[in-house]
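Yeah, one chain of the complex is gone here, protein chain that is, but the others are all in their spots.
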Amino acid sequence: MKPIRLTVNGKPVSAVVEPRQHLGDFLREHLLLTATHLGCEQGVCGACTVLVDGVPVRSCIVYAVACDGADVRTLEGLEEDEVVTQLRAAMSRHHGLQCGFCTPGMMMTARDIVTRLPDADEKRVREELSGNLCRCTGYVGIVDAIRDVQEQRKSRRGAP
Amino acid sequence: MKAAAFDYERPPTLERAIELLRAANGDAKVLAGGQSLGPMLNLRLATPRLVVDVTRIPELRRTADERDAVVIGACVTHADIEDGRVPDATRGVMPGVARAIAYRAVRNRGTVGGSLAHADPSADWPTALAALGAEAMIAGPAGRRHVPVAEFLSGAFESTLAADEILEAVRVPKLSARARWGFHKVCRKPGKFAEAMSAVLWDPDRGVRRAVIGATDSRPITIGDARGSVDRSRGGGADALSEHAVAAMLDGAGLGGDSYSRRIHLVSFRRALAQIQST
Partner (left out) sequence: MSDSARADDGHAGSPTKQGVGARLERKEDDRLLRGRGQYVGDIRLPGMREVAFVRSPVAHAVVGRIDIPDGRRSDVFVGRDLADVEPILCVAGLPGFKAASQPVLAVDRVLHVGMAVAMCVGDTRAQAEDLAEALAVDYRELDVVHDVRKAREPGATLLHGSWGDNLLLTSDLVVGDVDAVARSAPVSVELELRTARQCMSPMEGRGVLAAWDSRMDQLVVHTSSQVPHLVRAGLARFLGLEEGRIRVIAPDVGGGFGYKSILAPEEVCIAWLAMKLRHPVRWLEDRREQLTAGANCREHHYRIRAHADRAGRLLAFDVEADVDSGAYSVYPFTGALEAGQLPSMLPGPYDFGSYRCRSRAVVTNKVPIVPYRGVARPGACIALELTIDAIARAVGREPYAVRLDNLVPPQAMPFDNITGKHFDGGDYPASVRRAVDAIDLAGVRVRQARGESDGRLIGAGFAFFNEQGSVGTSAYAKWGLPLCPGHEQAKVRLMPDGMLEVAVGIQSHGQGLETSLAQIAHEVLGVPVDRIRVVHGDTALTPYSIGTWGSRSMVMGGGAVARACRALAGRLARIGAHALGVPEGAVRVRGGEVATGDGRAVTIDEVARLWYLRPQELPPDVDPGGLEVTGGYRAARDSGTFSYATHAVVVAIDPETGQVEILDYAIDEDAGVCVNPMIVEGQIVGGTVQGIGTALYEEMAFSEEGQPLASTFLDYILPGATEVPPMRLAHVETPSPYTEFGVKGIGESGAIGSPAAILNAINDALKPLGAVIAECPATPRRVLAAIDEARNRAGRPV
C-alpha cells in the first residue's frame, strides 16, 4: 500500500492505495465518483477518460499511485465548466447519446477537441473521436454536437 | 480484469532506478507512460513483482537541441512531440508520426521511450526513428551506451535493453532542408496497430537514402542504402532496388508465409516511396 496525495475536482485528497489500483477504480470505488465509466480496462474504448493535469487520459491504464501530486478532474468536477455546459446542451439537441455509458468519456474528449482544436473540420473531429467507442449512436449526433459548439464559440469570438 | 498485485517505486534519479531494476533481478517492469504496460498488467499478461515509474526522473524528460541532432528524453510524450513542445530535428516529420499514434488520450500519457522499449514491431516509433537514423541512448549499471534505433529491436517485444538498463533518450539527427520523407502505414482503422508500415528518408545533403519496413513479426527491416528505390522514385538513378529485392527481404523476415501481409507491406513500401517523389 502506498500513500498518495492529489487533487480531485479541486479538492485535496489523501489516500493509501494498492499500487495495482487504476485511477478509474480509485475514483469510482474509493471516492465514489461514478461518472467515470469502465468500458474495457484495456485502454481502448475511452469511456474512462478523465483529465489529469488538464489533459485527457485513460483512467483504466493509469494507476492511482502514479497520480500522486496530480490534478484530476472527472465529469462531476466539470458541472460548471463553460465548454462542458455548451456540450451538454448540444449533445442533447443533436441526440449525441443513447444509453449514456460512453458519454462521460465522450464529453472529456469532446471538450478537448473544442478547446485544443477550435477550427478542426469534420474529418479531424472524427479522427480525434476515434479513440472513444460508442455502440449506440453511430457517432453522428456526437460529431454534430462538437461541430455545433465549435461554431457557437467561433461566432462569439468573432463578435464585436 | 484487474492487475495482479505489484510493488511500485518512483525513483527520483536514473541511478536509483537502475539500482531498483538490478535488485529486482528481472522481475520488474519500467513504467514510462504505461499505455502498453497498463493493458498488459490489467490483463495479467504482465505480472512483475515491481513496477518502476521513471516518469519523474528529470533526465528522462529533458530535451537538448544540439548542433546536428535533437536529444529527446525517453519520457517525453507523443503529445509533446505532436504539439511541438519539444525541439524538432525532423522538420515536422516526428510531429506527424506522433499525431497518428493511437488516440490523443494515449498520446498524452504514452512516451517515445516507453514505446521504443516496449519493442512492438507494429508501433510507429521503432520504424520511424530507425528511418530517421536515430540512436537509442541507454543507461545501465555499467554506464551509458548508444545503439542505432535500427538495431534496438531484437525481435517482437524484445530489445537490446538488459533487464537493468533504461532507455534514457533518443538522439534524432537533424534533417537538411532538402530532405524528403515518406511514411505509410496500413491499419484497419485509425489508432489500431499497423498491419504494414514503411518509412523512407531521402536526405541528399547528408547522403542518406534509408528505407525501413516495419510492422513485421520481428525487428523492422532497415535498408540503409536504398539508393536504387529512392533515386528512381526521385526520377533518376539506375539499378533500382527492385520490388523483387524488397519482397525477398520480406520473405527473409518471415513474412513470405502470409501472402496478404507480404503484399500490403509491399504496397506500404511503394506508397511511402511515392511520397518522396520530386515535386
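Order of writing sets the labels: A and B. Residues in every chain begin at 1.
One rule holds in what follows: contacts are C-beta pairs under 8 Å (C-beta built on N, C-alpha and C of every residue); 3 or more make two chains touch, one makes a residue touch a chain.
Everything numeric here is computed off the predicted structure, so don't read it as measured data.
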* Structure fact -> It is residues of chain A that touch the chain not shown, namely 18, 20-21, 28-29, 32, 34-42, 44-45, 47, 74-76, 79, 87-88, 91-93, 95, 97-104, 107, 125-127, 129-143
* What chain B residues would touch the chain not displayed? -> 1-5, 39, 43-44, 186, 188-193, 195, 260, 263-264, 267
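One rule holds for everything that comes next: only the chains that are shown with their structure count from here on.
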* Can you name the residues of chain A that touch chain B in the complex? -> 2, 18-20, 22, 25, 41-44, 46, 49, 52, 55-58, 60-63, 65-66, 68, 108-109, 112, 127-128, 130-132
* Asked: Any idea which chain B residues touch chain A in the complex?
  -> 1-8, 10, 31, 34-35, 37-39, 41-43, 51, 53, 55, 79, 102-106, 108-109, 189-191
